[in-house]
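Omission of a single protein chain aside, the complex is shown with its protein chains in their original locations.
By written order: A, B and C. Residues from 1 in each chain.
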Amino acid sequence: MSTMDKIKELISLMNANDLSEIEIQEDTLRIKVKKTNGGFQPAFLPSVPSGSLPAPVGSVQHPLLKKDNLKEITSPMVGTFYRAATPGAEPHVGVGDVLDPDTVVCVIEAMKIINEIKAEVTGKVVEVLVEDGMPVEFGQPLFRVQPTVSGG
Amino acid sequence: MSTMDKIKELISLMNANDLSEIEIQEDTLRIKVKKTNGGFQPAFLPSVPSGSLPAPVGSVQHPLLKKDNLKEITSPMVGTFYRAATPGAEPHVGVGDVLDPDTVVCVIEAMKIINEIKAEVTGKVVEVLVEDGMPVEFGQPLFRVQPTVSGG
Amino acid sequence: MFSRVLIANRGEIALRIIRACKELGVETVAVCSKADEGAEYLKLADNTVCIGPSSPEQSYLNVPSIISAAEITDVEAIHPGYGFLSEASHFAEICESSNITFIGPSAKTLKMMGDKAEARRVAVANKVPVLPGSESTVTGQQEALGIAHKIGYPVLIKAAAGGGGRGIRIAHNDASLVSSMAVAQRESETAFKDSSLYIEKFIEHACHVEVQILADQHGNIIHLGERDCSLQRRHQKLLEETPSPSISQHQRSELYKTAVKLAKAVNYVNAGTVEFLVNKQDGKFYFIEMNTRLQVEHPVTEMVSGVDLVKEQLRIASGEHLGHRQKQITLNGVAIECRIYAEDPDNGFRPQPGRITVYHVPGGNGVRIDSHVHQGYEIPSYYDSMIGKLIVHQGTRQEAVACLKRALNEYRIEGVKTTIPLHLRILNHPNYLNGDVDTAFVERLLMNGG
Partner (left out) sequence: MFSRVLIANRGEIALRIIRACKELGVETVAVCSKADEGAEYLKLADNTVCIGPSSPEQSYLNVPSIISAAEITDVEAIHPGYGFLSEASHFAEICESSNITFIGPSAKTLKMMGDKAEARRVAVANKVPVLPGSESTVTGQQEALGIAHKIGYPVLIKAAAGGGGRGIRIAHNDASLVSSMAVAQRESETAFKDSSLYIEKFIEHACHVEVQILADQHGNIIHLGERDCSLQRRHQKLLEETPSPSISQHQRSELYKTAVKLAKAVNYVNAGTVEFLVNKQDGKFYFIEMNTRLQVEHPVTEMVSGVDLVKEQLRIASGEHLGHRQKQITLNGVAIECRIYAEDPDNGFRPQPGRITVYHVPGGNGVRIDSHVHQGYEIPSYYDSMIGKLIVHQGTRQEAVACLKRALNEYRIEGVKTTIPLHLRILNHPNYLNGDVDTAFVERLLMNGG
């Protein structure tokens, strides 16, 4: 078995068995296996569901899609997301549109200023993740894009 | 057995035994097994070393001896351990003495009352664990005995 | 002050006493059963002695073993905590005869106030109002029925040697009196080796208000205000607060006067609590009993008075004068305590022994936590299921309730179920917020589902 295969098998073993650490040393054989530490990640009770910031549309992560090398365009700022520069106008982009890095995909209004957001990726829009007029936070995924040049 | 098979067996051992860590080193054999800790056992800093209760003589456990089916005679009460009924008298028993269940092995003084402690086991005294005149707590090992009838 | 003290108890109250001793520079000897051996809170004591197997009878109630542990560690005094041997006059007597100071009242006082019928006689003799009922202990059925007919149903049946809500039953008619008596006597015989009972009038809408007393060996007696412990489930306290939201200033000062009068009459020494039942309909109050020990709920008094009751107990027992005069005591703000039990609310609040896999406690302004547990702690099945107390202190009752709610929501306990959701239900109930509660409030809440 190759080293890579061994590592892969170890990782799947870890995932399947809730381990946190495996250590091997093969010459005079040294093995170390560690279970995930029952310590707790969530220290506090979950608070009431958020009132003002609605969950972004389709914000649930799709690991399978992600594996298919989809890229996300995320918000570089906090503000209000608009698909078009002016109310009633056509959205800058929609599903199926082809983007180059300079394509303006939306605008985000912050402190009364309209900021144009560029794709910064080449590809095709697969999904629009935020509804028009909704607030977005820093780093929030806005679009999911199938890149045409390089994989993720 | 292959390394991978070894690991798999170790993992199933861990799952079956609620262990958090196993460490093996095969040349001059090093094994380390850890029980699931989850949080932590020692919740508080260790306090200052105990003042009044001295560590009993030879109270450090000898796992190898234990494996050899040695039995312990433990204290059934809190009090002061005396090897003889009266000061200066011969100890009830010593290393090498053969005991039957009714043999008085020592006395423990509690609340000014002298309590005779019986062996409750058949065998030969291998070790006396507490020095004459020292305080003992409930369950504290007093003698180590090699049983002659049945194993541990 | 003593140089070394043995703590004849376990869990949170043992830790509470260890902490007080440490702050006073007193060395501590903790005792433990086999079930508690190795528990982390014991490591905070200077010394630990294992005194017996897991069952309380063979360990924390095992007088010879505890006395023997005290002798081999050469302590000067024993703090009994609450429960277990804290009100056992024979234990206090043996301490006295072994030249060990029992941190509490004298064996004589324990005996007098521990016998509820005797306590009642003392109260009556001192013009302290008592509930209509049997004047001494009752063992016969006919006698019990006669009393019940005289005072009228419903009546309360109490084990003379009971405590902590054990051995208390309500009877609404002759049949239930007869059957309840039988059960109560059997229970009491098992728990306390004493089957004598007494019977008193049961007040349907009452609140439970108790006054904290401190008295030194030199005749000084003060009170530290009251605690309202009306929120009970199966006669076991769940939430306590001070001041009581149910009584007037006039009632309050009457209760204080009465409690101090009674304590003086019996030459009371050390910390004690005089319990009263207040009839919410006519405002009359009645002496129930005197608890001759530290109470579980003592922290609420500490929060509003700034007086450390356990340190005071140690000072009093070592012969010091009370450090505070009555007029120096000011009671500031409101304090509320929630007793957190490891119990399964979906299963009749059955105690849930087991391992606490996640444990994180609230903090911040006005929050106090008294607990011996930690992440990874294994709750033994042999003892009380209380895993800790959350106490808050704020300027007003409204603020205290708000603080308590936010603190309860910060708790993070996994591995065992707790009474935290029940506490939140109580705190969110409009009647609780209005101070409109009585001793049956919690049972009514639970009967109304959810």
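Criterion: a contact is a pair of C-beta atoms (placed from the backbone, for glycine too) under 8 Å apart; a residue touches a chain by one contact, two chains touch by 3 or more.
All values reported here derive from a predicted model rather than from experimental measurement.
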Option touching the unshown chain, where C:M1, C:L24, C:L61 or C:A265 are the choices: C:L24
Of C:R355, C:R406 or C:H429, the one touching the omitted chain in the full complex: C:R406
Positions on chain A where the hidden chain makes contact: 37, 39-48, 50-53, 77-80, 110-111, 135-140
Residue numbers in chain C that touch the chain omitted from display: 15-16, 19-20, 22-25, 44, 299, 302, 306, 308, 310, 332-333, 360-361, 363-371, 374-375, 394-395, 399, 402-403, 405-406, 409-410, 412
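One rule holds in what follows: only the chains that are shown with their structure count from here on.
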Approximate Å spacing (C-alpha centroids) for the pair chain A, chain B: 57
Multi-chain contact residues (two or more partners), chain A: 38-39
Two or more partner chains touched - positions in chain C: 357-358, 375-376
